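Entry: chain A
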Amino acid sequence: MASEFLVRIHDLHKRYGHEEVLKGVSLNVRPGETKAIIGPSGTGKSTMLRCINRLTDPDQGQIWLESTEVTAHGVDLNKIRQQIGFVFQDFNLFQHLTALDNVRLGLMKVKNMPKDRATELALYELKRVGLEHKANAYPNQLSGGQQQRVSIARALAMEPKLMLFDEPTSALDPELIGEVLKVMKTLADEGMTMLIVTHELGFARSVCDEIIFMEKGFIVEQGSPEQLFNNPKQPRTREFLSKLSELYGESPA
Partner candidate 1 sequence: MVIAQETAGWQELLSEQLKLVGESLPTLLSGTAITVELTICLLLLGFTLAVPVALGQIYGPAPLRWLMGAYERFFRAIPILVLLVFFVFGLKVNLPAFLSAALVFGVHSSAYQSQIFRGAIQSISLGQISAARAIGLTRLQAIRYIVLPQAFRLAIPAWSNEYSSVLKDTSFAFTVGLVELNQRAVQIANYPTHHDKVFALFFTVAIIYLILTTLGTRLLEMIERRFRIPGLTVHTGAAHSHG
Partner candidate 2 sequence: MSWETLCQNFAEDSFWRLACDSVPKISQGTLLTIEITFAAIAIGFVFGLLLALGRVYGNRPIYALCSGYVHFVRGTPLLVQLLIIYYGLPSFEIRLDPVLAGIIGLGINSAAYQAEYFRGAIQSIRAGQMQAALAIGMSRPQAIRSIILPQALRLVIPPWSNELIYTLKYSSAVSFLAVDELYWTGHHIAVKTYRYFDVYLIIAFIYLALVLILTKIIDKIEDRLRIPGLEIKH
């Protein structure tokens, strides 16, 4: 039976030692939706994201990608991960490979694509993020913003159904954040399904369909940007938003 949701997360739990970082999180994402997850550091946002492609194994709860249960035993993780793009906070570009090879590797080794076809596709993806002219540069010859755009191209090349962004701009100098957000906005406009952990409230407000506020392992509140930013129901949400605007002098409202 086809579900109306691309991703369903049900009652997700995860603990590290004595600390329970996820205390029962449930969340659904429809195809084409872009959702932002906001909240203080260390409240399980990244852990939840990493559970979706099982870079982290949850202790309890289920996750489905369409009709496949990601959390089931014996599931082919590599198959699932091919369908889910993941963008890391610190890029994690393969240090010994050029931008082109970073994008091409998965196509050749995971999808067993012939080299010329993989090259063609990789160059196309690099062009999409505006970096085809940097195809032969190594990661350390690129700025942080460029590295993150390559890592987005690397994820896109696998033609994922879903893109997960784990604080994609947190490690960037302020002047480099814009170029990455621009690429992400284009993706959202093209109808990519995206889950984004971010502190960029302005971006979340203008691009995302829904904002999810997480704290202490729970989803405290979720809703449309207008509702959550202008009219938060929970006092904790209000507190967090006002603290952030104090810190960054930026009011998302």
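As a convention for this text, a residue touches a chain if its C-beta (ideal position, glycine included) is under 8 Å from a C-beta of that chain, and two chains touch if they have at least 3 such contacts; residues count from 1.
As a selection rule, all candidates are chains of the complex that A comes from, given by their letters.
Every value quoted in this text rests on a predicted model; they were computed, and no experiment measured them.
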Complex member touching chain A, one of 1 or 2: 1
Complex contacts: residues of chain A adjacent to candidate 1: 53, 55, 77-79, 81-82, 84-86, 88, 90, 92-96, 105-106, 109-110, 138-141, 151, 154-155, 158
